[in-house]
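Rather than the whole complex, this shows some of its chains in their spots.
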């Protein structure tokens, strides 16, 4: 299956460690990693996936390979800026959100719109105007995160 | 200035009443209303703006005018689906969020990414992984909402 990893391009510390572990776990189970193709969480997840012999796809905002991290097999140069966040969210069969800022928040929102299962690690929490929380599954580890994706989209 | 109104296409009750008042207030002060062009909050805001003699712009997801509400002066047919949410957020000088579901959440996220001031009425609340809340200004009425937009983007 195609598993999306979304998270901060400027992340630090635990978020990066988790991203690296998530990338390894995705690839070691034979899944393809999809992400926004840049730094921080995206880069660490790709690095992990390549260490485990996996395939990585980066949906980049710009039209310049210089913005891509060095662990991408398939750099998709969208040229559509942050609107590419909707493509990351939709292309993945399930999404793992790690930390992240406003861009990650938009990807969570698009994933919810597209009906993708979203797994959260140290990431955004939110309630709508009526106090309802979206169905984000909160987990604590890389293994749990990939387990959750596999349960959510078993046929993918 | 161009004031964006974002909110639920399926909204009910108080949200619709507020949207209508916000639309009237925007137009009566001479501002242009920008929105996603469809129903619910978007339609009520446009209806209010037209009652007050204003100009309305709808950034539609599809390529069919049949999806537009009947109070749009300028229907922009993007054909790019939900990715159009990033255009609504960016085109406005400031944004008023009323109620709303995941699409509105993505517009709030894009507005924050683009540095637009966001005013909230009965809408999403959120915290990132470190517990920080984004700078959304919470208000209680249409007048306060448009006041807040004018203060935030005075030269627009």
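Which chain is which? They are A and B, in the order written, and residues in each are numbered from 1.
Rule of thumb we're sticking to: a contact is a pair of C-beta atoms (placed from the backbone, for glycine too) under 8 Å apart; a residue touches a chain by one contact, two chains touch by 3 or more.
These numbers come from a predicted model, not from an experiment.
Asks: Given 2 placed copies of the single sequence, how many copies form the entire complex?
Replies: My count of identical chains over the entire file-defined complex is 4.
The criterion applied here is as follows: only the chains that are shown with their structure count from here on.
Asks: What is the distance, in whole Å, between the centres of subunit A and subunit B, each centre taken as the mean of its C-alpha atoms?
Replies: 28
Asks: Within the complex, which stretch of subunit A touches subunit B?
Replies: Within the complex, subunit A touches subunit B at residues 15, 80-83, 85-87, 99-103, 105-106, 108-110, 112-113, 122-129, 134.
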